[in-house]
Each structure stands twice: as C-alpha cells, then as structure tokens.
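I am attaching a structure below and will ask some questions about it afterwards.
Only one protein chain is missing from this complex, and each of the others stays in its spot.
The block that comes next holds subunit A.
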Amino acid sequence: MENGSILETIGQEIIGVMSPVSICMFLVVLLVYTVYNPSTAATSTSSIRTAANLVYLESSSDSTSQKLEGAILNAIVFVVIITLVTFLLLLLYYYRFNNFLLYYTRFSVFSIFSTMGSSILISIIQRFNIPVDAVTFFILVLNFTVIGTISVFSNGIPIIVKQSNMVVLGIIVAAWFTALPEWTTWVVLVALALYDLAAVLAPGGPLKLLVELASTRDEELPALVYESRPNVVRNSGARGSSLGLLVAPGIGIGAGVDNDNSGGAVELQELLRNSDNREHLVIDVRGNERENGGEIEEVSEDAGETLPLVENSSDANRVSLRNDIEEMESEEMTERGIKLGMGDFIFYSVLVGRAAMYDLMTVYACYLAIISGLGCTLILLAVCRHALPALPISIALGVMFYFLTRLLMEPFVVGASTNLMMF
C-alpha cells in the first residue's frame, strides 16, 4: 500500500494542485494580454515603485550592463528585505504574537483586495469602456473585498470559495508584479528561486524553522497557503500517499507597493484558524514517519470529518476519536491534501505574465516548463516527505525555456513560417 506506485497515490493530489496553478496562470496571462499596451507601458511602469525596485529604476535608454547591474542590485535588496521580514515574522510567531500576525494578515489581504484589486478592475473597465457607474462599482469592490478578507480566516466559508479566493489573491499580486521592469523581473525571479531553496532546505533557513515550529506546536502553518483538500474519501490504498508542504516565499512577499493607503509592505502572511471547531484537529504523524522527525506535515482531519469513518467503533464520540485514530492506523481516513504557498502561485504567474508581454509562444513554453517543474517537485515530495521549495525547479525551467524560445525558437519558427516552409 504505502510502497505502491507513487503515481497511483499522488495523481489526484497533483491534479488538485496543478489545476488552480494553471487557472491562476491562465487568468494572469489573459489579463496581461488584454490590458497590457506596449505603447503606454513605457510611461506607466516607470512610475510604479515597489520594494522590488528600490535601488534602480529601469529605463529603456539604459545600456544592457547598466540594466543588468541595476536589476541584480534590486534583486539583492528585495531578497534581503524578504529575508528580514520573514525572520521578523518568525520571531513574532515564536513569541506567540498570533493575534498580531492574524490582524496583520487580515489587513494586508484587505488592502490587496481594495487597492490593488480595484485598480486592476478599473484598468479592465477603461480598456473595454464598460459603462459601469461608480455606485455599482464600489458596491462590488466592497463585497469582493469583504468576502476575500473573511474567507482567508473564517471557518464558515465553503472550501471552493476559499480556494478561489486564494487564486484571485495570487492573480492580483502577480498582475502587479508584472508591472515591474523587464530585467528586474527576471533577476528577481531567479533570486527568489535561490532564496526559496536556501530558506526551505538549509539548516537555519527561516521557512524551514517556521515549518518545524508550526509542526512541533501542532498548529497550522502561519502563512497564506493554498490547501488542496480532497473531497472524496479515499480508500486505504491511497492512504499513505504523499502529503506535505511546498513552501515558497509566500511567507513575506514584500510586494511593498507604495500606494498611499497600503503604506508599505504587502506581505502575505499568517493563516490562523482560531476556531473552536479545529481544536479537535489531530496531528497524526504515523508510525513509519515518526522516525523522520518533525518535518513531515501529516495532518489528519478534524474529528468532525472522521466521524463517519470510524463508525464501527463502539464509542464514536469526539473525545475518544483521537485515540481511535491514533490506535487504528489501518483505519481509512482522508487527508488534508498538499499545501502550496501563495508565493508559488504568484511567482509562477509573474513568470508567465511577463512572458505574455513578449509573445504567446513564450507563454506556452513557460507554462509547460512550470507545470513540468511543479510535477517534478511533487514527485520529489512524495519521495522526500518533508517540506520542499516549489519555486526552484519550475523557475529554472521557466526562465530557461523563455530565453531559449525567445532567442532560438522564435526566429526559427517565424522565419520558417514566413518563408512558407512550415505552417
């Protein structure tokens, strides 16, 4: 069972993670492709100033070496800021400022939806000249903002709404990141992939510490993560399937757009469920994985969920359920699916969105590269069984495919088809 084919057990989870990522990337590409206008972009992109281009503002007149140097400086500053913020939040989490983290995340989600989201909506409205009146618009924005803010934290929200909310959040932030100048975007992406690698895998890396801390406390990861939860009860054959965390710099994405009202960093942080309902949540690191230490995030369901599954036990009330679960490991149970950090969503989509500004051919290449990279990461996850960075493989493949497509494949394909050698 546990040693059965990896693909057999992991297939559903791969789809559960890949489909939201694909939807997110597709919508970002659609957004960028329809709204982006190269002629006006030169004036407007230079006016946006974020944490990702604090040092150097790219202008198209600069020489290549200047651009490269400035972009590397930007990326270094950005990664340093992210590292500092992540350590700060780790410190806050360590000293149990959970409420502060909670309200801070609420505030950042609120400001993302209200300012960045509404500004994207306005761009769409202006692009298509939709005759919406201000009253309707503000009511709609208010509704979406409130639902977005609530659904990150509350329990009384359908899972599908929560999941789509995370996707929308990823789309908004990714769309803003595509407004960064081109060189800076690429260098920042590569730097983030390297940072992700270090932060999750290196001993003493902030995300590794965070995951370990959360798992020793039996709490949920204090960050914005996408949870793919299985909706169907799987049988015991699929029980030992891979579960784990893909941690990206979703912790502390210092977008830091200097809007008037967002006022600084837009770190995506802290998903805490402080509800009574989840007190029954049983962290069940099973026997064979127990030796591997606290890195595995094997989270079983809360008691309410397992209730119909252990119905043969004579005492199926909630208190004794925990013991039941821990004792009867042959029992069937559903699991909590793979968690994917918001950072992964955002930076995958940023890559694809940036590719969409050049050509659709690069978009296809980057999409395939990212999805295959994600698949590799998921298979590695099934093998390694501890938190893995999801950015490095995908970003490396994506960047490589972008430049290969742009520099080698496109001249060839365009040349061949314009000369009627290939259709």
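Keep this in mind: a residue touches a chain if its C-beta (ideal position, glycine included) is under 8 Å from a C-beta of that chain, and two chains touch if they have at least 3 such contacts; residues count from 1.
Rule of thumb we're sticking to: contacts and distances are computed from a predicted model.
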Which of "Gamma-secretase subunit PEN-2", "ELMO domain-containing protein 2", "MICOS complex subunit MIC10" or "tRNA pseudouridine synthase 2" matches, in UniProt, the chain that is not displayed: "Gamma-secretase subunit PEN-2"
Option from A:85, A:116, A:351 or A:366 whose C-beta touches the chain left out: A:116
Contacting the left-out chain in the complete assembly, out of A:159, A:368, A:383 or A:400: A:159
Contact residue for the chain not shown (choose from A:30, A:139, A:360 or A:376): A:139
Subunit A, residues in touch with the chain not shown (by the definition above): 35-37, 40-41, 44, 48, 115-116, 118-120, 122-123, 125-126, 129-137, 139, 142-144, 146-147, 150, 154-159, 161, 175-176, 179, 229, 231-235, 257, 259, 276-277, 301, 304-308, 311-312, 314-318, 331-332, 334
